[in-house]
Every structure is written in structure tokens, then in C-alpha cells.
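As you look at this complex, bear in mind that one protein chain is not there, while each of the others sits in place.
Residue numbering begins at 1 within each chain, and the chains themselves are lettered A, B and C in the order written.
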Amino acid sequence: MREYFKNIWAAVFTVLVGMKVTFKHLFVPAVTIQYPDVKPKLPERERNRLYVNMDDCIGCDQCARACPLGIINIETVKALPTEDLKTSQGRKKALWVTNFTIDFAKCCYCQLCVFPCPTECIYMTDVYEFSEYERENLIYNFSTLTPEEIEQKKTNLSLFEAEKAKEKAAKSAAAPAPAKPVPPAAPTETKKEN
Amino acid sequence: MTYDFFYKLFGSQVIAAIIQSLLPLFVFILPFALFAVWLERKVSAHMQDRLGPMRVGWHGWLQTVADILKLIQKEDIIATANDKPLFNLAPVLVFVGTYAAFAAIPFTSAFIGSNLDLGVFFIVAVSGFVVAGILMAGWASNNKYSLLGAMRSAAQIISYEIPTVMVIITIVMITGTLNLNTLSQLQTGHFWNWMIFGGPVFGVSKFLMIPFMIISFGIIYISTLAEVNRTPFDIPEAESELVSGYHTEYSGMKFAMFFLAEYANMFAVSAIVTALFFGGYQSPIGYIGHLLGLPWLVPIEQLFWFTAKGLFFVFVQMWLRWTLPRLRVDQLMTACWKYLIPIAFADLIIIGLITLI
Amino acid sequence: MKTAQDIFNILKEKFGNSVLELVSTQPVEPFITVNPLVVNKICLFLRDNEELLFDNLMNLSGVDDANGKTVKAEDGTSKVEGATLSVYYHIESTSLKHKVVLKVSAPVEKPDVESVALIWRHADWHEREAYDLIGLNFLNHPDLRRILMPYDWEFGHPLRKDYKDPEFYLGMKVPY
Partner (left out) sequence: MSIEVEEKISKLTEVQKRGNGLRTEHMVLNMGPQHPSTHGVLRLELELEGEIIKKVIPHIGYLHRCFEKHAEAMTYPQVVPYTDRMDYLGAMYNEFGYAVAVEKLLGIQVPERVDYIRVIMGELQRIASHLVALGTYGLDIGAFTPFLYCFRDREKILNLFEITCGARLLYNYIWVGGLSHDIHPDFVRLTKEFVTYFKPNIKELNDLLTNNKIFIDRTANVGVLPKETAINYGISGPNLRASGFKWDIRKDDTYSVYNKFDFDIPVGQGLMGTVGDCWDRYYLRVQEMEQSLRIIEQAIDQIPEGDVSSAIPKRIKPPVGQVYSRVENPRGELGYFIISNGGTSPFRVKVKGPSFVNLGIMDELSRGHMVADIIAILGSIDIVLGEVDR
């Protein structure tokens, strides 16, 4: 019998205690915000969309190798010795980066690509609203070269190499001249810029 | 009264009757249900440190209207294995049961849908009718979750009718009437004449009665909570176990009918509690209409007081919902048969003895 | 508190040839290799012996050893021989606080290992997983079904080193 009344008392009392807690919260200001109108302030280390500063990229492929998903695709063409390419810190660039695409549809925002970069040209920004209707639109191409320029770089290189080969052939008179110039090292297909 | 008005206006009994019966639906039930849904959202949001709907209208007050518009447009999905006639009938039946209960509710002294002498009895009877609709919905859905929900619901609503009726008997025993209008009129004057404070008759018995009336009120409030399937007694539609219980398979407007019926029902039971214990439409502090000598103001004031009291109890229902967890089905039965019914019975006897003094 | 060497000695004395060797040349953890067809008896002994009381199976993992050697037959076809699948049992005693690692190896053609699922119920799902992903066959397991892959998966065991993705599964193209 005592148990019976204790149960009633416990039920009534604990319910009232709970109601007190929720009633207090009626007057506590909300912790949520109206999202697209009000935006949260993001901390400086925020890890969202990647950005590549192509002026500094030396095409070393380290980020592509660090990526666990293999979504970074870099293609390069050797620069001619006459062309003077420099990063913003004055480091010499030996390659033209003809193609630098990142497939953000697959990116897992792990930041592993950021750390190995020798020139700190790839980094994560605080841009987080970049949804698209088509999955292809999430493949971002960071290369600053136009297709014509890429074509030109390639032909430049092949011409240069052919010339070099010729020179070599001329130098070594005894040896038979090479029949053809070396084909360009980089693949010819390029992705359309988005 | 209103019937006479419309009869004179149109000169046709049929039109007058139709208009009178539709009046509460459009003037009160639908707007109230829409408002209650909005209120529930806002209350829950603020209790949980959120904002709730904020975009459609000022603080989202049009959100429910937008929802209803969306639900009307939605596809009405009927699975092939459903029992179609029953499946289509069930939401209508549930809504009708709720709607019929409003007929006997005295909103003001001037308007009462049907001034039945068996008012309370009628409301209890037609509210019980909702069970049939829920059982139909559960069975016709041909879904195991729905069936479990419907079975639970039937057991629950029928069990909790008993303490409700017992408490009603207590009141009827004191006042000697089943007519809600008469009941409200009895509790006229100031708030100390309300039944919760022992009724209009002064004397020793009044003060003796107060604690027992409070207990009676607690019992009827808890059991009506169970009858309208609100937390902590919402096991028929227990979201975390039975997905949505008996209305799992419903979509579009049929779902909306269940939804509106639930909120309308919330008001219906609050109205009973108000009429029985809190003076019905009577003002607690006297009428401005009488003070100013404007008799037409009195019914409006009465409507205000009635709605305000009803809304307060609806608010408490929401408050409880966002505070408490849910009982298990056997504990629900324990709460009813082992706690509420014996206490209600003892209460009935004690109050009966007190009235004899 | 017993070292792996002590436990090996106890087991060697009790089970003789079924306990094969104690491998302690590798860094970090020594392990005892035993016969796959008596591993259940050994485990029961380890659990119930009062000096050992290994009541907790920490982990049970199937491993494809990928140690097969390609043997060229006379008619030019090549065959992989000697490949084994292994099971590692990491067991500990919560009361005596010592641990031991057991290893059994079974040939890939007939990977039968006695189940320990009834000794430590914990092993039940781990053995199902090893069956599912590696393809070990646990004898006397109460309910040996696939656990992580679909029940109708008929393209082999994914954690084998020579596993190849199927082209289609239920009409859906698999490589994404």
C-alpha cells in the first residue's frame, strides 16, 4: 500500500519537476539561427571547398598522391628553358599545369592534400554552399590556361624537343639521325572548363 | 436561437439546419485546429530552445495553412492490399466523431449547437465513436504497425472512458444535470463558484470538497489526455515504435483529416473539462457587458472566456507532450485500472458522502 | 599473469601435436599456432582452466594470408598452391589480466576451422563475418550465414586478396 502511494507521489512530483524545466525554457532565447538569412561565423581553420592558387602551383603531383580518393587530376607540360615561370615566392616552375581538376562530388574534406604541398598553393576555404544539379558541374578545373594556350605549349614543347633532337643528331654525326621528333609527353585530351 | 435566426433569414428549415450545423466547423473548429497546430509548433520550439516556423507570415502563423494546402495537393496513395471502402471511410468517421462532439459544447449562453439534456453523455458517447474509425483505419491499412496501433488504441480509449465517466458522475451527482449549458449556468458569478472550488453552494461541504474536486479534475484531465492519444498516452501512434500507428499508410488529405481531428478533439476534451470544473463560458471576474449595460457584449465575452480556458488546457496538453516520455502499453493499462479507476471510485464515494452533509 | 611462453608450455603439455609452435620472432605480439580442427577444445580448456581463465575473446579475425606460390603445370596452365586462410584469436582473462594470441591456418581449398561460437558467444558474429568476407568455413557453428554482404551474394568473398568485383549485381552495374 505504501508503494502504491509512493508511486503516485513519484509520478506527480517528477512530472511537475519536468514541467518546470520545460517551462523555464519557454523564455530562454533560441540557440538556432534562421540559416540563409543569418549565417554562422566560421572559424579560420574551417575546412570546406578546396581552392588552388594556380600561380603558385608547380605541378608536383604531391596533393594528388596524398588524396585517399584520387580525385585530384593533374596534367603538366614541360616548360621551355626560355620561358621564365616563377611562383609568388620566386620559386622556379619547370612545368606548365595544363589541367588541374578536383572532383568535389567525391571530396571527403580530409585536408590530406593540403599538408604536402611545397608551395602552399592548395588550401581549404570557408565556402560551403556549392551544390549543383549535375554531378559533372562539381568537377572544378583550376587551370588558368585556355585550350589554345595549352595547344600552343604542347606544340612549343614538341618543336623544341624536335629541334633539340636535331641538334643532337647534328652533333653526333656518326650516329644515324632520329627519324621522328619525340611525341609530346602530356596527354592531348583536355577537359572543358566549367 | 441561431437556428431561429437562420430560419427567419432563409425561410427554409433545411438550409437553416445545414448552416447551423456547419457554422461551428467553419467558424471555430477549422480555424482552431489550424491555430492549435501552429501553437503546438511554437510551444515545442520555444521549449526546446528553437524558433520553430518563422517564414510564412509573422512568426510563421500561416505555416499550417501552407501545410494544409500542400496536403490537399498531395497524391492520395492507396496500396493495392488496402481494404478500400474501409480505408476511405475511416478518416471521415474519425473526423465526424470529433465534429459531432462539438454539437453539445456550450460556447456561449447564446450559441450552443444542440442544447441536449444529455449533453455530457452525448459527448462521451460520440468521442468513443472515434475508436471505430481508428480500428477501421488500422485494419484496412493492411499494415502490421497500423494494426498494432489500432489494437492499442481500442484498448486504451475504451479503458479510459471509465474514469472519465466516473468523474462525470461525480459532477452530475452534485449538480443533478447532464446538460452542459445548465452546468455552466450553475457556476455563474465569480471563480469561487466553479466546481473545482466546490460549486456555487456555500457551506462547510464546499471547503471539504475542494481537495477531492482537485483530484477529480486530475483524473479526468489525465484520462481525457489518454482518450485523445496525447503524450504520455500516445502509444497508438507511438512514433518510435509503430512509426505512426494507425495512420501510417495515410497520405494527403486523409492524413490531414486525422491530424485535424486530433487537434479538434484536444479542444473538445478541454471544453468538457472547462464546462465541468471551470465554469464553462462563465467569466471568473464578472462581465464588462453587464457593467456597461450592453447585453450583446456578454456572449462575446463568454466566447472569449470559454476559448481562453479551453486553450489553456490545450496548452497544458502540449506542455505535457513536450516534457514527458511515453508509457508502455501494459503500464498504460496499469495506470488506468490500478490507479485512476480505484481513485475515481473512492473519490466518487467521498464526494457523495460530503454532499450528504 | 602468464606470458605467452608459459601458456604455450601448458598447451603443449596438454594437447601435444595439436599445438604447433610459438612464433615470437615478429615484433609486438607473439602468437601460438594451433591445429584448426582442435581449436575449439583448446579454447574450451583455455576458458575453463583455473590457472588460465580466458573468459574474454577480444577479437577474432580471419585473414587471407596470400602466401600461395604459383606453380606451373606441365601443360602450361599455372596454379596457386599452398595458400592458406588464417584465423587469429585474441583472448584475455579479465580476472588474471593476461592475454594470448592463437592462430590457426587452413588450406584455401578446404578452409575448415572448428567454431568457438559456443565457447564465447561473442565469436558468433565474428565467425559469420570471417565466413562472409574471407570464406572460412566454421564447423559446428550454430548459424553460419552471410552477415555483411547480401544473402544472395554469389561473387565470392570480398576480403580475399584475389577478389574481383562482379560486373553486374541484380542488373545493376557495380563499378561506380
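Odds and ends about this structure:
What we mean here is this: contacts are C-beta pairs under 8 Å (C-beta built on N, C-alpha and C of every residue); 3 or more make two chains touch, one makes a residue touch a chain.
Small disclaimer: the values here were computed from a predicted structure and weren't measured.
In the full assembly, the chain not pictured is in contact with A, B, C, by the touch criterion defined above.
The residue from C:10, C:37 or C:63 that touches the chain not shown here is C:63.
Only one of A:11, A:64 or A:85 touches the chain withheld from this view, namely A:11. Of B:20, B:307 or B:323, it is B:323 that touches the chain left out of the display. Where chain B meets the omitted chain, the residues involved are 44, 47-50, 144-145, 148, 231-232, 234-235, 238-243, 322-331.
Residues touching the missing chain, restricted to chain C, are 26-29, 31, 55-59, 61-64, 66, 88, 90, 94, 97, 101, 120-126, 133, 146-150, 158-159 (touch as defined at the top). Even with one chain removed from view, chain A keeps its contact list with that chain: residues 7, 10-11, 13-15, 17-18, 20-22, 25, 31, 42-43, 45-47, 66, 68, 108-112, 115, 124.
Criterion: only the chains that are shown with their structure count from here on.
One simple way to say how far apart two chains are is to compare their mean CA positions; for chain A and chain B this gives 59 Å.
Annotation for chain A: no residues touch 2 or more other chains. Interface residues of chain A, counted against chain B in their complex, comprise 7-8, 15, 18-19, 21-23, 25-32, 34. By the touch criterion given at the top, residues 43, 45-51, 54-55, 319-320, 322-324, 339 of chain B touch chain A in their complex.
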